[in-house]
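A single protein chain has been omitted; all remaining protein chains appear in their positions.
Let's look at chain A:
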Amino acid sequence: MADFSWFSKFPKLDRSTLLEIRKYLDSAFLDFSREYGDSIEAFFDPLLDFLIWFEKLLVQSPWWAVLLCITGLVYAVSRSWKLSLSVVVSFLLIGYLGMWEDTMRTLSIITVCTILAIVLGVPIGILMARSNRTQSIVTPVLDIMQTMPAFVYLIPVVMLLGIGKVPGVIAVVIYAIPPVIRLTNLGIRLVDKEVLEAATAYGANPMQRLLGVQLPLASPTIMAGINQTIMMALGMVVIASMIGVNGLGQPVLKSITNQYFTLGLFNGLAIVALAIIFDRVSQSYAKRSMKHIQGENHD
């Protein structure tokens, strides 16, 4: 008599076997983190120093100096008085409602995360555009990074590095980097073949082609990727606050646990304000850099 129980019940591993596997993997990772945790932490020390320095810079400088710098930067990038003015107004409002320090902390971590994502993502995107094989390897990895719930990869990061700023930054970067990579790849692949051929025909070497033709022509697409990355990084702020990242996320977290509706709303709105500012500024920059590439009306 054969055992037909698998027909009605899903055949699954033994409870004990499953437990063994889990135990084995967990302990292996734990061993790994015990073994290498310190050296990995040491590796990220410069990043931590920079994070702390940058946060201090934003928090401890007088508010008007910071505001002046931000507004100046916004104007330089967007060339729009309207946008610069709304930035001033929203920051004044944020400060008036007592969220200045948290906003500065969030701003600093988002800035660092974005810079990191660009520095890592753009080269990866370039490599992907160069070879179809790299693309076929990287694409599924990006898919996993984007669809894996953020909490899941917080676990190994926390196990390795504990709670703090650096694991927060790592989690945010992992979550936010895919758009930059994808759109850098796409942008370079979409560069007009004839323009690239022209560069080759005039004897440009691969580096000259990359810097002189491919990246400039892909820049609108890359900018769209960076914009996406910033938005996703901001979206991670609350989750990152669970592993000890200071900033606007923590009051939100606090208000979830204590049901402080107004506190949550104010901080949430501050995040939204930051997001809109980042978005508008990067978009207006992209628009300006696209002007010649996409053509203007003939007069």
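The working rule: a contact is a pair of C-beta atoms (placed from the backbone, for glycine too) under 8 Å apart; a residue touches a chain by one contact, two chains touch by 3 or more; residues count from 1.
Assume contacts and distances are computed from a predicted model.
Q: Using the UniProt record as the reference, specify the protein name of the hidden chain from among "Quaternary amine transport ATP-binding protein", "Ferredoxin reductase", "Protein translocase subunit SecD" or "NADH-quinone oxidoreductase subunit H".
A: "Quaternary amine transport ATP-binding protein"
Q: Give the residue, chosen from A:V213, A:L234 or A:A273, that touches the chain omitted from the document.
A: A:V213
Q: If the hidden chain were put back, which of A:C69, A:V195, A:I256 or A:V272 would touch it?
A: Answer from the full complex: A:V195 touches the omitted chain.
Q: Tell me which residue among A:I137, A:I155 or A:I293 touches the hidden chain in the full complex.
A: Going through A:I137, A:I155 or A:I293 one by one, A:I293 is the residue touching the chain not shown.
Q: Using the touch rule from the top, list residues of chain A that touch the missing partner.
A: 192, 194-195, 197-205, 208, 212-213, 216-217, 292-296, 298
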